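Data block below; observations after.
A single protein chain has been removed from this complex, and every other one stays in its place.
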Amino acid sequence: MKRSKMMEFGVGLFMLAGILGLVFLGLRVSGLGNGVGGETFTLYADFANIGGLKPRSKVTLAGVRVGQVANVELDQEWFEARVTLELDADLEGQLPRDTTAAILTSGLLGEQYIGLSVGGDPETLAGGDTIRDTQQALVLEELIQQFVSNMVRE
Amino acid sequence: MTDAMLVELEGVRFSRGEKEIFRGVDLQVPRGKITAIMGPSGTGKTTLLKLMGGQLTPDSGCVRIAGQNVHRLSRRDLFRLRRRMGMLFQSGALFSDLDVFENVAFPLRVHTDLPEAMIRDVVLMKLEAVGLRGARGLMPSELSGGMLRRVALARAVALDPELILYDEPFVGQDPISMGVLVQLIRKVNQALGLTAVVVSHDIKETLSIADYVYVISDGQVMAHGTPASLDVDRDPRVSQFIHGEPDGPVPFHYPAPDYFSDILAEGMRS
């Protein structure tokens, strides 16, 4: 009887550890806790070129993570990329209307993310608004082309 | 079909692969008696028990137990019939993950709703009958071969079956435990009034307990009768087996080409 109790306890611990492990994978590894877990609101931004931006890429403000990319789709009318952002609900009604969104790269070849920088407009963005002022991703080939043509002109 | 017969085999044929093991076996086991089935090794005596237990199906012929054709029963009815049978295996076949007590209690637990106290009483009673009440806490790996079989016997009779099948109960036992087993089988039979089938090739022990004997050879019943009548049987095959003569109608040599030419052929090759 004693041995069987010990065994049941062991199996119980095993199951519990498995479930805790799954929670760890959810919160710490896939980052379910930050962004999706809390209250969010949605903003849109149109970019001429998003480079390597993907759903779940992070969105930062002054380098601090404030949300993530929820969706990327092609705007059939203007042939631009329409990016859906999910931001912390605390920021709703706080960001000025002339806030800009730029696609930046962390490190030389690292992942791409969206960096927000605020302007000075007294009016603010509400949920569902679109950020007008955007800066497209830096594409290495275009950069080189620009550089070369400048050289030629000089 | 008389009511006095508990087990009846009629024209049972069975083959395994190419090899024909039984070519029409007829035998009857009378109720309340010990019937022995004997024969040289390799004649498929264990197979015969498995046919009776419904684990193997004959190619033709039928096996009836208490009037029911074993191989026509549904799986559920077959399992129900098996509750009325006990079987003692050559190796004992105790469940290695349960101790002696739980092994004997196993059939009671799965087939009855007896309260724990009652199960305990029954198990201790059966263990007392085989003289191993003191060993109830041991695991099967701690028992000797003879003790294993005695526990297995206690387990086989736990549900008070009508029929008990013994598969080679005396093989590989020292004289003392052999004597104990012989006595036990006889005692169990008399005390519970059950029907027993003993499959064995230990002649002396088997003849001493059997009421009726079938001798099987070459897939057929070669002889049958009471132990006394077989002892004086004139048939050379029967007397060779019963008296344990090394050579006779059952040859000492495995079939082989002529000895002389075989040796010469070996010489020619090298």
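For clarity, chains are labelled A and B in written order, and residue numbers in each chain start from 1.
FYI, a residue touches a chain if its C-beta (ideal position, glycine included) is under 8 Å from a C-beta of that chain, and two chains touch if they have at least 3 such contacts.
We take it that contacts and distances are computed from a predicted model.
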Practice task
Just go with whichever of "Intermembrane phospholipid transport system permease protein MlaE", "Succinate dehydrogenase hydrophobic membrane anchor subunit", "Thiazole synthase" or "Dihydroorotase" UniProt uses as the name of the absent chain.
Solution key: "Intermembrane phospholipid transport system permease protein MlaE"
Exercise for the section: Specify the residue from the set B:7, B:48, B:63 or B:85 that touches the hidden chain. Expected result: B:85
Exercise for the section: Touching the absent chain in the whole complex: find that residue among B:71, B:111 or B:186. Expected result: B:111
Handout entry: Contacting the left-out chain in the complete assembly, out of A:17, A:89 or A:139
Key = A:17
Handout entry: Among B:93, B:122 or B:171, residue touching the chain not depicted
Key = B:93
Handout entry: Absent-chain interface as seen on chain A, which is shown
Key = 4, 7-8, 10-11, 13-15, 17-18, 21-22, 24-26, 28-32, 34, 56-58, 65, 68, 106-111, 113
Exercise for the section: May I ask you to list the residues on chain B that touch the chain which is not drawn? Expected result: 50, 53, 55, 79-80, 82-83, 85-87, 89-91, 93-96, 106-107, 110-111, 152, 155
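The working rule: only the chains that are shown with their structure count from here on.
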Fill in the blank from the handout: CA centroids of chain A and chain B: separation to the nearest Å works out as 76
